[in-house]
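Handing you a structure now.
Certain chains of the assembly are absent from this excerpt, and the rest are unmoved.
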Amino acid sequence: MDHCFIQFTILRFVGFGYLMTFLKTYGLGAVGLTMLITAIGIQWYLFCESFFRQWYANDNDAEAWVNVNVNIYALTKALFGVSSVLISFGAVIGKVKPFQLVIMTISSLVFHAFNAEIILAGAMKTADIGGTYAYHMFGAYFGLSVSYFLKRSKQPADPPTGYIADIFSMVGTLFLWIYWPSFVGGLAEADSGQQDRAIVNTILALSASTICTFYLSSDRSSGHIFRPADIQNATLAGGVAVGCIANLNLNPVNAILVGCGAGFASTLGYQVLQPFLYNKFGLHDTCGIHNLHGMPSIIGGIASICISAYKQSGGRNHDSEVFRSHHGNEAWRQFVSILLVVTCGIVSGAITAWIMNVVEPDAEHTEFDDQLYWETAGDFKSEESTKNVDNGFVVVSQSSKKGGEEFQINVQ
Amino acid sequence: MDHCFIQFTILRFVGFGYLMTFLKTYGLGAVGLTMLITAIGIQWYLFCESFFRQWYANDNDAEAWVNVNVNIYALTKALFGVSSVLISFGAVIGKVKPFQLVIMTISSLVFHAFNAEIILAGAMKTADIGGTYAYHMFGAYFGLSVSYFLKRSKQPADPPTGYIADIFSMVGTLFLWIYWPSFVGGLAEADSGQQDRAIVNTILALSASTICTFYLSSDRSSGHIFRPADIQNATLAGGVAVGCIANLNLNPVNAILVGCGAGFASTLGYQVLQPFLYNKFGLHDTCGIHNLHGMPSIIGGIASICISAYKQSGGRNHDSEVFRSHHGNEAWRQFVSILLVVTCGIVSGAITAWIMNVVEPDAEHTEFDDQLYWETAGDFKSEESTKNVDNGFVVVSQSSKKGGEEFQINVQ
């Protein structure tokens, strides 16, 4: 189990942390605040999860309130919970203060525990081994809602990106890709048939979405070039989507199709939908979590509806082990779960944004700037001046004795 | 098994991907195309391996053609197969188009499966636990052959390197070093004596080649300084060479000697042989895979010849478990395997290069340039202008009213 814990910490820290370092002037914030969120969340979620789990399980039994478990299994579950905060963090990174982020972490985990324990595991008994509903869908719509309802003195602009920052960001992509199968299969019974299937289906879906992303990213751009933002993110969309069906007895083709669909949707999201949402509704989504987590989790949910409907209506291989608690219509449950999770995410995000506005009103104007919150090294802003130099022409104002004549110097 | 799969993905993605980021202006290509090759190869090799394995095993039995296995074990074997493509990729990186690379991946895996299943496992029953023959020798000579026979409009030049790129590249080196023991012992029976021996011998060989590389790299250079290319690559040569003998009952000194020999040969390769081959034969080898994979695998093959000859001629500790399928002369089989694998690699590489030339003729002139295939950030080429500034003297052409006199500005 400690071995699993390590895998999941890598996923959170190295994966999510470095994925966001594509922000050229916010790299320290991306990695450092990921550490802070995790360190706070891992302790706080022990209480949140315990509270809602016991509340639901024993609501008629006054004596059942027992201790909070502090063991490696509880800490692993807490790490899973933290991943929904880190997903939400992607929507607001660079636009909130560190203390606002602490508030968001604490608030988010309460609502996440309510959503995961009461709605999904308790009331709906949703089939969701890999957390497509619990982490990705909730985290994405919670984060988008916070980003939308947070009061800011001005509209946020596009964050500056950089070449080396893009390569750093690929570190995050690779570690997320690598550890995604263990993320999806992680909470399944160890070495069971379900866990093996979950891992295999996730690998297939990830490979499919990687290929589709490379294809579509190149095909849609002028000059047929790859866009780093697509490759860094949309390649992972297959893993998001396949999470809620990965442990079913599927033909491998199903996992591949779901991966392809998620990869296509996610790439289109980065290229078309994200600018549209920003220009039309003013919804600013720094890392594009709607494309990587929001839409693919909806696609995964729809796939789980179709598959459970097909299986229940006499399809082969009814997975009684997966659907064992379901007495009603499984497809219907999966569908209602989507509505409940999205609603829960948006409402709780709005509440959290309101708290954040009240506790620490936003006064800063500058965004995506490590210098506001970090003691940066002397070469921090040098890239900007370098960029000017790069243009070939640097406008300089000469302050010699002869007077301030303006002239251009052509740096060869 | 999923745990092993993760280790091997890290080896492929983070190890091979970042090892090649020493190319200062091709970092996105190095990491991104590694992802693309892996995503395609992992699915395609499921079919290749299944085809040749069944063909050989059941060639007299028409009914034996069964389904392609899709499970975690098959995916792990596919990942191993992909590593031979990634090795070949090192010879041509920066000089081929992404689509040419897709063709190379598909073609390479067919020939690799033929080589591994028909020649090595089937006909020769070569002792090769760590894939010295199957992955390193085949991948190296295949890649060199592709690089040699690929038609290009002009000779490729040395790729630009960078200081930060060198540090990124060390990430790849470290992860390869770390996961190499599990790569060599990975397909051995779990927790067997063979696997333990394979891991211990690999660690010793890697340590030995690391020390030898540091020594020789510093000793041969003017000023006794380390060359990053040596340290990034030749330190790993011991792991390549020891692969085909790692599971034998060896005195630890043997593993250390093989590691030393591989480290020395590889460092000399980077310093002497690679420039010689380029100037004499026009063989351009971007990452020096001949030094890291080609020569060390030959050294490993020779070591396996010597050791099996010694063991069979009455030496102590005949490893009946390793050589159980060998009825003839084991040393002879190991020797003939070298010839067959190198021939197979060169011929199939030539065929693949011909296909690549036909399907997508090369028209581009610029090389090692991410801008051709990626939407790069604004600061992509800024390092070049910076380099000019660095010289201390920047030639500027002043366009003031007084006329275009040329003068030098000394940036202090």
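Letters A and B mark the chains as written, and numbering starts fresh at 1 in each.
Quick note on the criterion: a contact is a pair of C-beta atoms (placed from the backbone, for glycine too) under 8 Å apart; a residue touches a chain by one contact, two chains touch by 3 or more.
Just so it is clear, the model here is predicted, and its values are computed rather than measured.
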Full complex, copies of the single sequence (shown: 2)
3
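Throughout what follows, only the chains that are shown with their structure count from here on.
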Whole-Å gap separating chain A and chain B, where each centre is the average of the chain's CA atoms
34
Chain A - residues contacting chain B, complex
3, 7, 24, 160-167, 170-171, 173-175, 177-179, 181-182, 185, 195-196, 199-200, 203-204, 206-208, 210-211, 214, 218, 221, 225-228, 231, 235, 252, 256, 383, 386-387, 389-390, 392, 405, 407-412
Can you check the complex and tell me which residues of chain B touch chain A?
1-3, 5-6, 9-10, 13-14, 17-18, 21, 27-28, 31-32, 35-36, 38-40, 42-43, 70-72, 75, 98, 164, 168, 171, 370, 372-382, 385-386, 388-389, 394-401, 409
